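With one protein chain withheld, the remaining protein chains of the complex are depicted in position.
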């Protein structure tokens, strides 16, 4: 059994981790740390876990722990690791963005298994990718790997409310958000940095623009990205290259049927779909932002780190509707 | 022109008032007071009013004002009227619950036109009814008026998120509320008091229980109440009595087709529908909580106070979808 | 391994069964029959299963099958069993309402494990309960078992769109249903029959009225029932009796924190919550209509029939948001 601790256990990504790990056949949870809720039952905060666990939020205890998921929020992991010297045997999977840029230089591996699977298997410290970044990178990895990115890339991606965290605010208010959509951080979203780095890792000569318009949607879970760029491949060749690239990656499925976003909600899957229009290749990529875009991918990384089958504990029942 | 001032102009009911009054043919807005947003354009807060008005939030100025709507929130009207002595010529329409119970004793008229139309016409001070109260009272007024309430009344009513105001909180968070419903304040909702009082005004001998289960729904606007109680009337007689009761009340429509809630959203209308099952009379009552349940009814009261046709400015385009 | 066949594989409940059974550690799917989609991949209809299975819809083949789930829709199971003589060794779990009333007389067991667990273990043929029926019966079983039902029962229950099946219609149209609610079949819903029968099984002397107002909600999954009736028990005694009744039933959790509906969505769980107001006991009961209200309960019944732990394959990740 893999002994798992969670730091920052009261947030969205920690809750989602628990929803997976409580049923993971190879995992034992040793602690779920939370400063704000110490001593309370986990099901007081993650109320859907009532009946599934009697665990309480408590202190971190690394003696009997193999791996720690850090779910503290952006900017806080660095602080945490500065203030807390973890024993050497502990592996870390960090869900914040703190160690994603230039991860290698900081002793971390960027935890996108479809890009870095072998390094992840040997990694002690993993920087788990961002949700938008995951959805968009999976859409363009096969192009970059084949040196096929030549012109600007155009991305529009719509995300659910859980992407913005659990702090109540004007734009998380139901009365505002219900039946509403809005663009935000156009061309400047913080995930652009990790996407660009990933592209350059595979195709170092790429020097064009990545244009990214993020949209807040009126749903709780999911990301749908539409991506297009000029491409030499005909549609059949493109499908073949995508199939080949993802052959050994069980969570990515290439489909010739246009997917809707909800097909992957509550799963760790990514569906990719292609169209060719003149010289433009259109790629539709859909994931669940809290799973393949966060906690599901974190568990996938843990499975790889501990040498168990990549899909263990991630055979999740889709929501369907 | 009726010269209108608004106190507490930054909240939901004030915004809704402005959405009506800006197009009301007999109204001129003299001030929209807000402490928190003084000096700002109204459309910075009520953003949908951009392009409709250049008004700013400002100070109250009663010299050129005929009527003041007080939208400050429950508990704050009493405080406001204690601290501010309004000139005698000013009429007041209070949207809080402060003066609803025993309104008469406090110099106010309970502003349900379908109950108190004649008194409203002569009233200086009006306590505008609560949203649940309006929806439920309209459903049972004809029974009480005919002395037909004999047994317990059972009410379940579901309301939109705007009923809970604009303060961000855990239960107003989109991620929580989306696709969710929850009961709250069962048997103890604060509107029970004004409903009971209204019933007793018409049928003083009623001594049974009013059982009220309020439900928070996952929509922004609207209330649907299902009400049943034992009743001697056959269905046709019931329909006739309801028709008669509401003959002179233009915003209440009796229908023999089961209404859904959205039929009245963005209007000041109430639809009532009846079924008889053995001795039980079922009444379905639907309103828009912000209009007939708040600001629309407030304007209806203003129209009556100033002797203009009751529907003036209230011919509102329904949302339809 | 339990060898499972599905009849009527293209509908909602069959899709939901597949979402569970594909990850069930003790199940092998032998066929998924569908007349309308024979020969097509299952993932053409249940599109979220893309990547999870390569199965096609095909013909029924009972030779290597232990149990058949019949998902054909109400009225069609009777017809199917008349036209198809199944081998004697085959167990049947029928998700339609065809054999629920007087199930015993027809050789079936009413498949509510919290009522009939021992009979289910020995049953060959199971009539799987209705969704509303499950939610409401779980709310009142402890009362009936203790002979405590004495007066009318008042039930209001709101259900998701999947409860009405997948046929496109006016009332399943998004433009109509979005942000809308409506009552339907008040006092006459077809599940009243099985609820009454269940109550009488435990408390044969109950002779009062069960008043049931069903509501269509604007969400896809879930049922929330609010139930009240007069009761002699004080609140603590009520909680104790409910705890005792459900002690050996792992999917029902008694909670002292008011549950919202979404806490159980995508799980097979039922949460029950109690309040006492004067003589009235209020019971809030929430389930996922497609799981505990249909396919999840069907799998629970299968587990019991085949002598494996009741929760096998039903450790489902909640949707959370």
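For the reader, a short list of remarks on this structure follows.
Note that the chains take the letters A, B and C in the order they are written out, and that residue 1 is the start of every chain.
Heads up, the rule we're going with is that a residue touches a chain if its C-beta (ideal position, glycine included) is under 8 Å from a C-beta of that chain, and two chains touch if they have at least 3 such contacts.
Since we're looking at a predicted model, the values are computed, not measured.
Considering the intact complex, the chain excluded from display touches A, B, C.
Considering the full assembly, B:264 is the residue among B:67, B:92, B:264 or B:284 that touches the omitted chain. Against the chain not shown here, chain A presents residues 154, 156, 158, 175-176, 178-184, 186-188, 211, 213, 215, 217-222, 224, 226, 228, 258-262, 265, 275, 277, 280, 282, 284, 321.
Panel shows chain B; residues 12, 15-16, 19-20, 22-23, 44, 46-52, 160-162, 178-179, 220-221, 251, 253, 255, 257, 259-260, 262-267, 269, 271, 290, 315-321 of it touch the chain omitted from the view. Although one chain is hidden here, its contacts on chain C can still be listed: residues 12, 160-162, 166, 168-170, 172-175, 177-179, 218-220.
The rule is simple: only the chains that are shown with their structure count from here on.
Taking the mean of each chain's C-alpha atoms, the chain closest to the overall C-alpha centroid is C.
On a Cα centroid basis, the chain most remote from chain B in this structure is A. Centre-to-centre, using mean CA coordinates, chain A is 46 Å away from chain B.
Centres computed as Cα averages put chain A at a distance of 34 Å from chain C.
Inter-chain spacing, taken between the CA centroids of chain B and chain C, is 39 Å. Listed for chain A are residues 12, 160-162, 178-179, 220, each touching two or more other chains.
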